[in-house]
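Scroll down for the structure; my scribbles are underneath it.
Excluded from the complex is one protein chain; the other protein chains are retained at their positions.
And then chain A:
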Amino acid sequence: MSQIHPGISQRYQQCFANLAEKNEGAFIPFVTIGDPNPEQSFEVIKTLIDSGADALELGIPFSDPSADGVTIQQAALRALSSGVNTDICIDILKQVREYAPQIPIGLLLYGNLVFARGIDNFYQDMADAGVDSVLIADLPIRESEPFRNAALKSGIAPIFIAPPNGSEKTLANVAKYSEGYTYVLSRAGVTGAETKATTPADHLVAALKANNAPPSVIGFGISAPEQVKEALAAGARGAISGSAVVKIIENNLADNKAMLTNLSSFIKSMKAATVK
């Protein structure tokens, strides 16, 4: 981890250390950058930060998000149809970094957006924008080498997903190649709050710990404070909630103020559940 790759941003490590001191887990909300439009997007992300998010997971919208359920698909389409592209996402990311110099910022996106910019350019541009980690939804370990190398060269933490069906070898590789944090899938399927996590993640988290993985964070299907508690009880250091957050944007498209108010109270309730 950080000892091996000293160039990697220290924000995740710092964040988890601070939380451990306060005996708290991390709550990490996800939104798509540019949803519902570039102007409101910064306000949305600012609200997540102001309401207590410990780190951010931000998506760059893609036209064909085949690992996402309908809620995040719609978010991507809203962003794209409001004219968002990777350059605009970078502008917004820079604004966010300026507003919150210490918060860890993770990106979640699809591989073709990286190919289109050139792998090395992509990671360098994101590093310049203040991004700490990149998770590519359609990039398994076996295809990851050029991406990992480019990430490390630019000081960005590559993130890999530990799936519920992962073999020992897969989990060992996920542990070996992830920096910053490890994304633990609580269930099969695509993103979405409609399907709750079914399998307890204890064994995954334990296997990752045994392999000295960076801190485990559980995602997929997390939409209520008790699930955050369950994630922490399973040994994870934090929880990611995406579709439930995005749903609040979707439900308040006609009223920007209500959107931010509702986001704020949701984030606060989820964050409160991380206090042990």
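Heads up, the rule we're going with is that a contact is a pair of C-beta atoms (placed from the backbone, for glycine too) under 8 Å apart; a residue touches a chain by one contact, two chains touch by 3 or more; residues count from 1.
Criterion: contacts and distances are computed from a predicted model.
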Among "Potassium-transporting ATPase potassium-binding subunit", "ABC transporter permease", "ABC transmembrane type-1 domain-containing protein" or "Tryptophan synthase beta chain", UniProt-listed name of the chain not shown: "Tryptophan synthase beta chain"
Contact with the hidden chain (one of A:D128, A:E145 or A:D255): A:E145
Option touching the unshown chain, where A:G59, A:G106, A:G130 or A:G166 are the choices: A:G166
Residue touching the undisplayed chain, where the options are A:I33, A:V134 or A:L185: A:L185
Absent-chain interface as seen on chain A, which is shown: 62-70, 73, 80, 85-87, 111-117, 137-143, 145, 160-167, 169-170, 173-174, 176, 185, 188-190, 195
